[in-house]
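Complex shown without one protein chain; remaining protein chains in place.
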Amino acid sequence: MKKTIVFAAAALACTAALADEVRNYRAEAVAMLKRDFKAKGIAGTDRLHEDSVQAICNRSGDNPPKDVAARLEQDQLEAIKYPADGKLMGDWKEGEKIAQSGRGMTWSDKAGIPGGGNCYNCHQIAPSETSFGTIGTSLYQFGKTRGNGPDIQKYVYGKIWNAKAFNLCSAMPRFGHVGALTEKQIKDLVALLLDPQSPVNSK
Amino acid sequence: MDALRRTLLKGAGATGAIAAAMAAGVLRPSQVLAADINRAAFEAKDIAGALKAAGATNVADSTAIAIKAPDIAENGAVVPIEISSSLPNTVSLSVLVDKNPFPLTSSFEFANGAVPEMSLRVKMGQTAMVEALARTADGKHFIAKKEVKVTVGGCGG
Amino acid sequence: MADPMKIRAQMKGDVADIRVLMSHAMETGQRKDGAGNTVPAHFIQSITVDVGGKRVLQGQTGPAVSRNPVFGFKVKGAKAGDKVVINWVDNKGDKRTDEATIG
Partner (left out) sequence: MKQRTSTLLAVAALTAAFAAHAQQPAKKTAPPAKAAAPAKSAITEEFEKFREVLEEDNPAELFEAKGEDIWKNRKGPDGGSMAQCDLGLGAGVVKGAYVQMPRWFADAGQVMDAERRVVHCMMKYLGYKEADIRKQPFSNVNKTPDHVSVITYVAAQSRNMKIAAPQKHPKEKEAYNVGKEIFAFRGGPYDFSCATCHGADGMRIRTQDLPNLRKPDQAIRAYQGWPGYRMTGGFMLTQQWRMNDCFRQQRFPEPSYLSDSVTALLAYMTVTANGQVYKGPGIKR
């Protein structure tokens, strides 16, 4: 008897909840954004259109089904452009400067001016910089344990070019994929992480 | 001439001439007030120059001067500093930042019961030493220092 | 005309704790505006504080004091009800005087 009542109450609650759930607030939110946001500087309203990766991650709370993620990661991986000259390591000193800069792609940035890597915003990197973020993992001594062989170079270059090729809903931008960093800039960042001379890997 | 003005004039190197002029009756105290700003000290580009212009020679380190300031400032534009002196008869406290383009930030004279203790906020362009200079009634100068780190904040964009 | 200061003066034991907020740009003379022109130096240069009719503090300040300056200091021998008069003058000759009563 008691159980029935409980069930009935639960069913009622569910119905009430459903009435709310039925509304697609996500769609309403997207429509609202498209109505309210205006192009400014280099930031056009096309930026509000989700691409494939964004669409999947947004619809799954950054937790897509494994098979879906694997297939899209593969697409992203195949689109990575590695340097034609085959050299993946540049100058770590330049890399450090790029890692420090948080500029690029905002409506207050100018078109055509090379952006920064925004790396320290989220990662610990060289030990001399104590002002670093923690959204990403620590990259201090990244090359120390991994060496700087061709495989790790290729991985790091690819990861910076398009982090989503390795983890579909990663918080990290796809710097090469969207043209936020140039090939040379990414090479310099690879060197910052892997060059044995880089302070990242020195004692 | 009240006690405050006397200590002020005694300390400021550039005011020697003014004091002499006053003694000679050329200047009246009311005119002196306008000339109180020790421009030379504020325009000095390094600590040595600022101390010299402030008339601070033979400056001794002292643990009787306390500086309360952050080890790392949240923002270099607003660094909270608290300075105090337990030296007997402290009549003046100044705050300097060694790496600033003009190290002397401010200088305060105390009289009539004012405790030699000040809190204020200063700008620091980079990691530097904050130095607190105290002058006692007998014209002696003492100094204490504390490093404050200034870091990059925000998204950098 | 310059905006008023905010003065707080409170007895704590036998010492008056006085704090003041001043509204001032404290321009260093080194900043550039949007058009790339140097913004001229503009800063409070001198401060005086009188408590109960006596000059207790006289300060000289440069542009390295933070924008909208905040100062705190303590005065022995003052008592509740005493008038606090604070005055500042900047390098362009602008000035401002405000009063408060020690609570």
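Every chain is named by a letter (A, B and C) in the order it is written, and numbering of its residues begins at 1.
Going forward, a contact is a pair of C-beta atoms (placed from the backbone, for glycine too) under 8 Å apart; a residue touches a chain by one contact, two chains touch by 3 or more.
On a predicted model such as this, the values are computed, not experimentally measured, just so you know.
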{"item": "Partners of the unshown chain among those that are drawn", "value": "A, B, C"}
{"item": "Touch criterion as defined above, residue of A:82, A:140 or A:155 at the omitted chain", "value": "A:140"}
{"item": "Residue, one of A:76, A:185 or A:201, that touches the chain absent here", "value": "A:76"}
{"item": "Contact footprint on chain C, counting only the chain that is left out", "value": "3-4, 6, 19, 21, 23, 25-26, 31, 66-68, 70, 72"}
{"item": "Touching residues on chain B - with respect to the absent chain", "value": "70-72, 74-75, 77-78, 80, 82, 119, 151-157"}
{"item": "Footprint left on chain A by the chain that the document does not show", "value": "20-21, 23, 25-26, 28-30, 32-33, 35-40, 43-65, 68, 71-72, 75-76, 79, 105-108, 120-124, 130-138, 140, 164, 169, 171, 173-174, 177-180"}
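Operating definition for what follows: only the chains that are shown with their structure count from here on.
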{"item": "Far-end chain from chain C, centres as C-alpha averages", "value": "A"}
{"item": "Cα-centroid distance, chain B relative to chain C, in whole angstrom", "value": "16"}
{"item": "Of all residues in chain C, the ones touching two or more other chains", "value": "none"}
{"item": "Complex contacts: residues of chain A adjacent to chain B", "value": "100-104, 106, 108-109, 116, 118, 120-121, 129-131"}
{"item": "Residue numbers on chain C that touch chain B, as the complex places them", "value": "15, 19, 28, 30, 45-46, 49, 51, 54-67, 69-78"}
{"item": "Touching residues on chain B, where the partner in the complex is chain C", "value": "2, 4, 8, 36-38, 42, 77-79, 82, 97, 100-102, 104-115, 117-123"}
